[in-house]
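Note that this complex is displayed minus one protein chain, with the remaining chains in position.
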Amino acid sequence: MNEFFNKDIISIKDFNKDQLEKIFSSTDKIMQLSPTERREICKGKTLGYLFYEPSTRTRLSFDSAMASVGGNSLGIADVSSSSTQKGESLADTVKIMSIYSDVLVLRHTLDGSSRFAAEVSEKPVINAGSGTEEHPTQAIQDLFTMKKEKKKIDGLKIGIVGDLKYGRTVYSLLYGLGNYDVDVRLISPESLRIRSDSVYEIKKKLDFTESTKLEDHIDDLDVLYVTRIQKERFPDEEEYLKVKGSYVVGLDLLKQMKDDSIIMHPLPRIDEISTDVDSTKNAKYFQQAEYGMHTRAALLGLTLNENGF
Amino acid sequence: MNEFFNKDIISIKDFNKDQLEKIFSSTDKIMQLSPTERREICKGKTLGYLFYEPSTRTRLSFDSAMASVGGNSLGIADVSSSSTQKGESLADTVKIMSIYSDVLVLRHTLDGSSRFAAEVSEKPVINAGSGTEEHPTQAIQDLFTMKKEKKKIDGLKIGIVGDLKYGRTVYSLLYGLGNYDVDVRLISPESLRIRSDSVYEIKKKLDFTESTKLEDHIDDLDVLYVTRIQKERFPDEEEYLKVKGSYVVGLDLLKQMKDDSIIMHPLPRIDEISTDVDSTKNAKYFQQAEYGMHTRAALLGLTLNENGF
Partner (left out) sequence: MNEFFNKDIISIKDFNKDQLEKIFSSTDKIMQLSPTERREICKGKTLGYLFYEPSTRTRLSFDSAMASVGGNSLGIADVSSSSTQKGESLADTVKIMSIYSDVLVLRHTLDGSSRFAAEVSEKPVINAGSGTEEHPTQAIQDLFTMKKEKKKIDGLKIGIVGDLKYGRTVYSLLYGLGNYDVDVRLISPESLRIRSDSVYEIKKKLDFTESTKLEDHIDDLDVLYVTRIQKERFPDEEEYLKVKGSYVVGLDLLKQMKDDSIIMHPLPRIDEISTDVDSTKNAKYFQQAEYGMHTRAALLGLTLNENGF
């Protein structure tokens, strides 16, 4: 029996290195299957999604992942604006959706929502992003991308740049990286540093430095993980413009990077990375999106098959 | 040939007891099939839905039912806000959707809309709720739940409590119960009594009493069917609060009920039933939702297969 069968995927913190590596090798396997073989994995199974916070991108990634393994998807893309929301509790909505489907995919604004949903659901729950910190499938996608593109995770020098305060992606990635021996540099404007209340927990498993200057690290990194900086996060526009300019990744900056370094981004990208970088061999953000589809397909396959695939 | 093949499902009034029992036994059969066998029933068939009144819950029930028998669904979840609505008539929209699908599922605010749609459609039409009275698939789901959980319908003492004026669910259920020998007690605030213009027709087939007091009946019922009371239905808030309190089903009330009585609710539930009732053996409302998926799957299978399944 595979250990992921019928298990919830709530937090990246619940996964140890051994488990992550198993997911990676399952993803490798799924990528080598023919489309026909692949569609046998979740044939006839139904994914039910509940998005309390709309995220077309994540939803489509799950939808296409499920289609690729032969299953289908149904659900509510925007619960808050849907007719379902006649004051019904999360618990009731989850219970009903767990009747209609074999696995639930939940996106919610609140911390703890997925854990709670898993308790009331009869079917396994996959957290597609919740609260301030959790986005386990994105972290798995990101770690898998590093593994595939750099052939290892241990030993990597990883710069994470941009808005490190908001955005659960960075937190989940850091917790995931805590399973590896990596050298992490967090680079952000002062006002968008990682939240101090999370630092303590992350530091227990992972060492990192903090800095405001990308140029101090750029020539040394194996992985540059870029995140979006949203204008509305800044108290005044001047500070925004200053910051924005200094973190934009263009060909100039790329020239200072190691030849075999890779650039990642959880997408959507606005202008943090200029489009002329897209065609370079270092740009891996679209590849990362593709890996996300495959890692999600593997997770669905593991969750829904007692003996794996 | 099965008598439901290619037939519309417009009103619960069109079904006699014999037909209802056939649908119930088809549902029993479908629930015993393996997922693989089940997916053969409507393999490759397409359900087209047109919801002029959005109802995520009913739509998902049909969608998951169709998926479970191997078919797929497409359509318009909210016709009134869709681009289709450029002044196009119901007749034209129905004609087009009947080109794109093998069976149509229609939800509409107006009485008679489904009957009309069935006349212009080349494919069978299933009414997923229309006007003030009709919701035949909900009634079938409710009757099937009673049958399964109480092993019979004839002879049952059934209390229906809450808002009996608005909400087509109650009317369809009463017309459906008219095929059985049951003892029905309608319990509602004075202002939310069943509409007098419907009483005459229902009385032709079904005897019922009306009352405002749930406590007068509670110890005698086999089935307590609870419906939502919406605040906005009341002229003043004080009356609402008074009523609301007196009909809430909690553990106290449950203690007064017969040991083998069941509690039903069409859902969504707001606070008419307190959540501590959910884990009791009497609570059958989530089971009812599951039966709804199976009865709809059976109806789709009967409608789309000349020789049944």
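As written, the chains take the letters A and B, and residue 1 is the first residue of each chain.
Operating definition for what follows: a contact is a pair of C-beta atoms (placed from the backbone, for glycine too) under 8 Å apart; a residue touches a chain by one contact, two chains touch by 3 or more.
Since the model is a prediction, treat every value here as computed from it, not as a measurement.
Contact with the chain that does not appear here is found for just one residue of A:N2, A:Q19, A:S55 or A:S89, A:S55. Touch with the chain that is not drawn comes from one residue among A:N2, A:Q19 or A:S64, which is A:S64. Among B:L60, B:I76 or B:I160, the one in contact with the hidden chain is B:I76. Touching the chain that is not shown, out of B:E88, B:E119, B:E215 or B:E239: B:E88 (per the contact rule at the top).
Mapped onto chain B, the interface with the missing chain covers residues 44, 46, 48, 72, 74-76, 82-84, 86-89, 91-93, 95-97, 99-101. Residues 35-36, 39, 54-57, 60-61, 63-64, 67-68, 70, 72-73, 228, 267-270, 275, 286, 289-290, 293 are the ones on chain A that touch the missing chain.
Just so we're on the same page, only the chains that are shown with their structure count from here on.
Averaging C-alpha coordinates per chain places the centre of chain A 40 Å away from that of chain B.
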